[in-house]
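The structure that follows is given in the form of structure tokens.
Left out: one protein chain. Kept in place: all the others.
Chains here go by letter, A, B, C, D, E and F, matching the order in which they are written, and residues are numbered from 1 within each.
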Amino acid sequence: MNWSEFFHMGGYAFHVWSCWALSTACLLFIVAFAKFRNARIKRDIARQIQREERHQNNS
Amino acid sequence: MNTLLLYFKREWQLLFRNTGALIQPLVFFIIIALLFPFSLPAEITLLQKIGGGIIWVAAVLASLLSLENMFQSDYQDGTLEQAIIHQRSLEMAMLGKVLAHWSATGLFLTVFSPLLCLTFNIPSEQIWVLFFGLLLGTPSLTLIGAVGAAITVTLRRGGVLIAIIILPLYIPVLIFGAGMLSQSAQGLEITSQLYTLAAIFVLAITLAPFAIASALRATIN
Amino acid sequence: MNTLLLYFKREWQLLFRNTGALIQPLVFFIIIALLFPFSLPAEITLLQKIGGGIIWVAAVLASLLSLENMFQSDYQDGTLEQAIIHQRSLEMAMLGKVLAHWSATGLFLTVFSPLLCLTFNIPSEQIWVLFFGLLLGTPSLTLIGAVGAAITVTLRRGGVLIAIIILPLYIPVLIFGAGMLSQSAQGLEITSQLYTLAAIFVLAITLAPFAIASALRATIN
Amino acid sequence: MNPVSIIWKFLVTVYHRLGSPREFYQIAQYTTPIFGLLSLVLFVCGAYLGLFQAPADYQQGDSFRIIYVHVPAAWLSLFVYMVMATAAAIGIIWRMKMAFVVAICSAPLGAVFTALALITGSIWGKPIWGTWWTWDARLTSELILLFLYFGVMATYHAFEERKTAEKAMAMLAIIGVVIVPIIHYSVEWWSSLHQGATIFAEGGPRMPADMLTPLILMILSFMFFYGYALFLSAQNKVLLNERKSQWVKAAISAAEK
Amino acid sequence: MTALAATHKTDSDQCLLQGHDLHCVRGERSLFTGINVTVNRGQCLHIVGANGSGKTSLLRILCGLSSADSGTVLWRKQPLANNVDFNASTAYVGHKDGLKNELTAIENLRFQQQLEGINDEQALDDCLAQLKILYCADLSAQALSFGQRRRLAFARLLLSSKASSKTSSKVLWILDEPFTGIDIHGRALIEDLCVQHLSDGGAIVMTHHQSLDQSGLAKYRSELNLEAHGGNL
Amino acid sequence: MTALAATHKTDSDQCLLQGHDLHCVRGERSLFTGINVTVNRGQCLHIVGANGSGKTSLLRILCGLSSADSGTVLWRKQPLANNVDFNASTAYVGHKDGLKNELTAIENLRFQQQLEGINDEQALDDCLAQLKILYCADLSAQALSFGQRRRLAFARLLLSSKASSKTSSKVLWILDEPFTGIDIHGRALIEDLCVQHLSDGGAIVMTHHQSLDQSGLAKYRSELNLEAHGGNL
Partner (left out) sequence: MSPSQKKRFTIIGVLIVGISIATFLALQAMQSSIEYFRTPSQIKHEGFSSEQVYRVAGLVRKGSVSRLDDGVTQRFNVTDCENDVTVQYTGILPDLFREGQAIVTLGKINQESVLVASQVLAKHDENYVPNEAADAVMLAQANKCDNADGAVTY
């Protein structure tokens, strides 16, 4: 089997590849989104800790 | 049981005080009956064909839209709090309320549906199918809807949320109810749909009171 | 003018706080779009034929149903009293509110109508007719409706009364709006309808603010 | 001590450890990468076998390869709902904090799987059935499932007070569980356009092994992926919920240095 | 009233409501922690604290409307949840009146009475008369003035406390700022009613912003200061 | 604040609000008849009367929300209807707070400020701080306790009174039971604010069920007893 035949998928290239691409993209998006949010939450909490420390030093 | 009757009675008393609320479904119906002929192309058979479906949609919308008020005013004036504290069986009390609510929306609607059918020129065998379908379907709609209303009672404009929550549970009733209609139009059996609607109703009336009561207890605090 | 903008802004702020209220028309639309396929007999061309009419009816219903909330919550929490006492121009303030309200219901609806048309398989020339019809018609609906809402603001469940008061004034808009659609489907001119809709709109926007303000002053005491 | 009671004790310990946000957070830090890795390996194997090795179907030709994403997504859409509803019930009955976290984190994942099942099904249906949508029982009920997920998410976010939001969301999730058997049995109860069961059909799978193996691999991969994503977002949620507590601050400060 | 006293004084158990180690969190804030309360017959527990210190929250926890974040509330040594006896023996008057605007004053009362399975028009009139609002019996609740509404809410409380059916006499009153909007005469009236209730063996939990030292309730009073319980404002 | 005093003290006209022969009927009942009131700068008119005697009704007539059945209300010798100057110079705090539940405390204030065409975040904070509710600035009004809401309503009043734009400083405060639900400290606070306002040349019309003799307002006070004005209860 050669590659072009493989990508052609017996005439169903659009259907098969769009499904697979969409699914992989969704899964990747879920992970990326979670990681991104994790970083942001951690950053926010760290900032908050710093603010509290500053506050304590002041008073 | 006594509680149920009392709440049923009070709800009706309140409705009678407020004729507006009482005639709401009727007005809604008339509106729909009026608006569609005005807005559809002038084909006589068209209304006849889609009339039943429109009536079912109207029924679903009417119950959906009257839901927001079901517990909201009780919550705002504090009578709901009182019921939670004092009622030995909040389930019964709320069931009474919901049934009163149904009799003022669903039952009304059902009773008036043949009239609407006549304006749509729907054949008379179908009118009966529609009538019994609505009679069996609307209580389920109100009961299911009441659960959604109870979940969203503390939210100020919960109407949309109710719609989102409740819609998935309404669709089956609509499918079977309206499906019955198009089946009978083709001369097919409708017993299976009737049984399904009945099953949904029995399930709703046993489970909904508990769901409503616990939703109210959980969200009001 | 400043007052108008401020009230417009605040109304939007409130809507944003309450995503529920914001997406209300959209949800309503989706519900209508969903319910009809479930409840109509399975003919593909049917939806296409009645789609435009359904969308107009949906628009009318959506404005009708969102009216009840327009002044009610302001009245209940006392902000309306404050506005009456403090506002130099209650007319402007209320116009701001009403326009915000329109932009959240009518405008939204109009913007989403092409999408709905697609799901109903409506041909693309008709989509434009529908779009401009709604754009011109919905502001009139909201303005006229606001007068009704103002008259009934002190009533607890004024919704029905609004409907009864307002409906006769809505029907002309509906007739010309939906008429435009069926005219264009037959390939006829639609300018006369457009002019009529525009005339109704101009009349409504000049008179409604005064009517609203005096209705509010008269009913709240 | 008999083995049953040992296992029981072990389960109870796990339950209690997972029940505390802090312990959960610590356990999750080890388990998350394992789940992710497993999922990735299974996915690569499944994709290779499914796209290169599996023979084309006699009727559908190569278009049948959509099965390797459609079926895992469809199964997961149901599986996730069951997990969500179970967690919600546990949360309501035993007032376990972590159960609510699991439930609310599952909802968006389930919605994505449901949407995937719908979209891939539609794309597949276009060449095979000749339409991408029809109001048939399986498709309609799956659509309702999507709305249910939306409803659960919307309910959670509508409330300001978290405790109330959790309870309200949980209640809706539990009520909605009726849809799961309806979806699963829809093809048997109603004469439907969608095909019946292939894998758990009477008399064994209606599919040769070289088509079936990649399918199983893909399903497992999706399962592990769900676990992985759930751990990730549950960790986020725990951090967010407990951000005022001492251990979170300590953990974050430690990570900063 | 004496009937109520007679039946219940014989109980060996004087203790009605107990709260153990109550802790309440709202949003991000911890309102109070480690609150232990006991309410006995003949006792009026006065909860004091600044605005926003959590008085209303505590009352709502005590009457089962909301649940504490930790700690337990016991009614006659039984947990509160699904406790039918508790529902029958407690009355709550909060910031919201619990009146239906559409119904007249007397219809509002009548509904309460019917719930308890009684039918006694005389009792309704008596309650209204006791709170000096008999003259608005046939006004819809909407038309009542702020103070009249509060009085009506109190009349309802009174009605259900008087009820002579087996289980439904309210032993415990939970009152959230009961004197709000009520004039001087009315206040004296209500204080008298409370004293009467207490001396009949009932109990009261209330919040009020002024001191009760001058009032007739002084000798039944015990005070719980929320600001002493670690809320961080 | 002194600016307000300076600009207005020069007015030859000390008389702000006048009511002539006011008569109010509700339903079948005549609440009061023949009421004549004059409110001058530096004066606090205290309206007293039992519950339901018509205090709130009178206040609403005086601020133009409802109209008397006979008699006239004049603002600086001009009739009240469509009187832009009146709208700009009066502030009313009634039983309803006029707060939007969806907005946070500070957003509620900010809207009021914007209406007057001002943009000054500092002033918002100041008003909240003055009423000791700065710590709930970012809570939505829904989450506030009863007393906190009342304080916030007062903060709004203060904000618009302080406003320095030409016409919009509120000279006349109309307060319906302003101390409802407010704790002792808060009450002292608000009394001080009122005294401040009066000594700056403002005027106050208020109802309150207790006597003002003990408070700082005593020396500005004049009393109007509604029960002396022929209402037939």
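Note that in this section a contact is a pair of C-beta atoms (placed from the backbone, for glycine too) under 8 Å apart; a residue touches a chain by one contact, two chains touch by 3 or more.
Quick caveat: nothing in here was measured; it's all calculated off a predicted structure.
Novice: Taking the entire complex into account, which one of B:L5, B:L118 or B:L188 touches the absent chain?
Specialist: In the complete complex, the chain left out is touched by residue B:L188.
Novice: Give the residue, chosen from E:N82, E:Q210 or E:N225, that touches the chain omitted from the document.
Specialist: Answering carefully, the residue with contact to the hidden chain is E:N82.
Novice: Write the list of subunit E residues that the hidden chain touches.
Specialist: 78, 82-85, 167
Novice: Since one chain has been left out of the picture, which residues of subunit B touch it in the full complex?
Specialist: 88-89, 91, 176, 179, 183, 185-189, 191-193, 195-196, 198-200, 202-203, 205-207, 210
Novice: For subunit D, which residues lie in contact with the unshown chain of the complex?
Specialist: These residues of subunit D touch the chain that is not shown: 55-61, 63-64, 67, 127-131, 134, 136-137, 189-193, 195-198, 201, 206-208, 210-211.
Methods note: only the chains that are shown with their structure count from here on.
Novice: Sort the other chains by how far their Cα centres are from that of subunit E and give me the top one.
Specialist: Here the answer is chain A, farthest from subunit E.
Novice: How would the subunit E/subunit F interface be labelled, same or different, where same requires over half of its residue numbers to be shared?
Specialist: same
Novice: Most contacts: which chain pair?
Specialist: B-C
Novice: For subunit E and subunit F, let me know how many angstrom lie between their CA-based centres, rounded off.
Specialist: 32
Novice: Report the inter-chain centroid distance for subunit C and subunit D in whole angstrom, where each centroid is the mean of the CA atoms.
Specialist: Here the centre of subunit D sits 41 Å away from the centre of subunit C.
Novice: For subunit B, jot down the residues that touch at least 2 other chains.
Specialist: Each of 18, 76, 155-156, 158, 161, 164, 167, 171, 175, 221 in subunit B touches at least two other chains.
Novice: When you check subunit F against every other chain, which residues touch at least two of them?
Specialist: Subunit F, residues with two or more chain partners: 101-102, 140, 143.
Novice: Which part of subunit F faces subunit D closely enough to touch in the complex?
Specialist: 140, 142-143
Novice: Okay, in this complex, where on subunit B does subunit E touch?
Specialist: 2-3, 6, 10, 13-14, 17-18, 76-79, 81-82, 84-88, 220-221
Novice: What residues of subunit D sit close enough to touch subunit A in their complex?
Specialist: Spelled out, the residues of subunit D in touch with subunit A are 36, 47, 51-52, 56, 61-63, 65-66, 68-70, 73, 109, 112, 115-116, 119-120, 123-124, 126-127, 225, 228-229, 232-233, 235-236, 239-240, 243, 248-249, 252-253, 255-256.
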